[in-house]
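Every protein chain of the complex appears in place save one, which is left out.
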Amino acid sequence: MKKNIAVYAGTFDPITNGHLDIIERASSVFETLYVTIFVNLKKQGLLTIDERVALIKEATKQFDNVVVDYSSKLAVEYAKDVNANVLVRGIRATMDFEYELQMAFANQYLEKDIEMVFFMARQTHIFISSSTVKEIVSHGRSVKDLVPECVELALYEKYEKKEIADEYF
Amino acid sequence: MKKNIAVYAGTFDPITNGHLDIIERASSVFETLYVTIFVNLKKQGLLTIDERVALIKEATKQFDNVVVDYSSKLAVEYAKDVNANVLVRGIRATMDFEYELQMAFANQYLEKDIEMVFFMARQTHIFISSSTVKEIVSHGRSVKDLVPECVELALYEKYEKKEIADEYF
Amino acid sequence: MKKNIAVYAGTFDPITNGHLDIIERASSVFETLYVTIFVNLKKQGLLTIDERVALIKEATKQFDNVVVDYSSKLAVEYAKDVNANVLVRGIRATMDFEYELQMAFANQYLEKDIEMVFFMARQTHIFISSSTVKEIVSHGRSVKDLVPECVELALYEKYEKKEIADEYF
Amino acid sequence: MKKNIAVYAGTFDPITNGHLDIIERASSVFETLYVTIFVNLKKQGLLTIDERVALIKEATKQFDNVVVDYSSKLAVEYAKDVNANVLVRGIRATMDFEYELQMAFANQYLEKDIEMVFFMARQTHIFISSSTVKEIVSHGRSVKDLVPECVELALYEKYEKKEIADEYF
Amino acid sequence: MKKNIAVYAGTFDPITNGHLDIIERASSVFETLYVTIFVNLKKQGLLTIDERVALIKEATKQFDNVVVDYSSKLAVEYAKDVNANVLVRGIRATMDFEYELQMAFANQYLEKDIEMVFFMARQTHIFISSSTVKEIVSHGRSVKDLVPECVELALYEKYEKKEIADEYF
Partner (left out) sequence: MKKNIAVYAGTFDPITNGHLDIIERASSVFETLYVTIFVNLKKQGLLTIDERVALIKEATKQFDNVVVDYSSKLAVEYAKDVNANVLVRGIRATMDFEYELQMAFANQYLEKDIEMVFFMARQTHIFISSSTVKEIVSHGRSVKDLVPECVELALYEKYEKKEIADEYF
């Protein structure tokens, strides 16, 4: 019997309900789903890698086939390392699509055996991005319906400490 | 252990190498892959349903988890009938994407439990469509690299009998 | 004080909740809103003009500044006839946008004094079109959340009489 | 010294100022420019092939390196026949672009030695299409700035004889 | 009688003829139009806020229902503060559209009672942006047809003082 191992990679600064929906759906299709923070050494985020790992773990604890991880490798190389055969991507808009198409071609060039598989964002999630969430919080507004509760609390705490400034968008 | 059953639906008039590539990749990810001709009663194709079934069976015989079928139901209803949890779609271009996004939302409305999963066409296949193939053959040109051999032969036969006319594009 | 009279033109075969949302929002911005069925003599619809007028009247009866009408003129000419200065358009997707941009330029050429004003569809409405609604009903499925109740009943009646066939999409 | 022969193919039913602008610019870049009506046997136009040839000849008489012709072949095959090495295409909008990209790939497959070369429509021409022109005339409106004078007169004559009906768009 | 108050927000660094056209058209549709500079604290512009306010006031002095202002709030919050019910946006291209669609959804989430209303740029303005204008001036070229005269003079003065460098684009 087939055993599909998939990787869902992203910055997750922070994880949103849009990400969580893709995770829920992909974890229902694949045997194991790695949710992996891709570390960009030159671009510091709002949350540390440790904070992001903790929040993703909390937000995905109900899915018993989800593994939370982080890496600074190319996505296809990370996938090979964890023995995955699938890279999962979420798409929200036509602009995402164009970028994803180019990345799919680049990945086909790099590793023919890793399959990219795409899920469309749900209608109610197509405007939710980590940047939008941070921008809304930085103006003191609620993001209750946009992120998991643990993320909401973490962001409000940052906001009160004045740590959310424009530089993180 | 998870058992994913997927449906890849289309008109397949005729099946092309673009379709075949999606079938190969999807059959490597899912347990069983139904390749299902969706019958549009008002639009007669170049090939009969029986001809299409025969050509798809011939072209996919190397994949032992592919089942060839046809239906006139809504794709999500057909999927439920064969106990599938996934609808597979191939995307070649931005215009496809927009249409697929709308269809994904319509399907989410109709059946929350059927997941749509997208594969990008390979670079070398992004211009191949059934219409383009028929148009090229109707001008007496070869489509050798665009369709499986059995389809190539069937189309040349139609062409010699003057059955391929503009009305099928 | 300014007195804006707006026209929202379409085929409305049938009116959907997507149309109704644009009507509600435009009627809150403009003094008077004409909801006008544009009659295409060569393309017979599922519903007669009279049926469409009746359904739009029923569906919009709560808005006291909405006038229901029909015409076979160019939209800009109709607008001039009813003394309107604004044409209202709803946009759901990038493909709509391109078409609308070209139409906006054509209308600027025809009548410099009629302003086109665009509203984006609500997220929950972006997949709803008259065609999708008819296709779903033609397969015997409910369109309860997609159209006003009076339209739902009219469509089920057509469906039972087998009047909804593929030819109307 | 290089001798570039180019083909600009289209339906030209009728030729518009948008086409004429591409012809002017391409004729300034290439040695010889064939303006070739591609005949679609199944789709009768408003104007006969002879009428179209006459109007294009009249409209392009100031360009001494333009040859007017018609053909029912594939564009790349016609190009080979007249010894051309370039196919010229005009692009007005993103939707045009997608279609042209696919056609460029199909043509690269069919004839590696014919180069496709694209010109963007001028800003003031991006909404002008043969269909828009016919639709405006069919409502009795002027298309003075959209087509050459000879076309304008031909269309008004058709309009007075009631020959312009919706079926030609 | 309805009293629509609209806000047209932007960076306006500097105001261009494209902006001015949207202002003219929106001021003809709405009772009062706030033209409001949104201040981005992290991104210094070429012109100070005071300079921008002065130039917009000069360029819009013929419209008696236009109020010039600036703010660092979210656009929807600013709109509420000035009692506006409409946010006006101009769209020039498909890329703008995608971004605007996402912003429209975000704003619907934040304030259900503020309506976003879109105007398409005129054909002759679709390539005009503040960045393009600054880039052209920084190469010592005229922007006479792209900006109001007062802006042209202000930019040339900056250019002579060598204040326009690549960093402002």
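In this document, chain identifiers A, B, C, D and E correspond to the written order of the chains, with residue numbering beginning at 1 in each.
Methods note: contacts are C-beta pairs under 8 Å (C-beta built on N, C-alpha and C of every residue); 3 or more make two chains touch, one makes a residue touch a chain.
What you see is a predicted model, and the numbers here were worked out from it, not measured in a lab.
Note on the chain not shown: across the whole complex it touches A, B, D, E. Contact with the chain not shown here comes from a single listed residue; of A:Leu46, A:Val88 or A:Leu101, that residue is A:Leu101. The missing chain, though absent from the display, is touched by one residue of D:Glu31, D:Glu58 or D:Glu77; that residue is D:Glu31. Looking at subunit E, the residues touching the absent chain are 92-95, 126-127, 129, 132, 136, 139, 141, 145-146, 165-167. In the full complex, subunit B makes contact with the omitted chain through residues 94, 123-124, 126-127.
The chain not shown here touches subunit A at positions 40-42, 73-74, 77, 94-95, 98-99, 101-103, 105-106, 109-110.
Heads up, the rule we're going with is that only the chains that are shown with their structure count from here on.
Looking at D-E and C-E, the interface holding more C-beta pairs in contact is that of C-E. Centrality annotation: C (chain centre taken as mean Cα position, compared with the mean over all protein Cα atoms).
Inter-chain centre distance (subunit C to subunit D, centres taken as mean C-alpha positions): 34 Å. Shared interface positions of subunit D, defined as residues touching 2 or more other chains, are 94-95, 126-127. Chains that are in contact with each other form these pairs: A-B, A-C, A-E, B-C, B-D, C-D, C-E, D-E.
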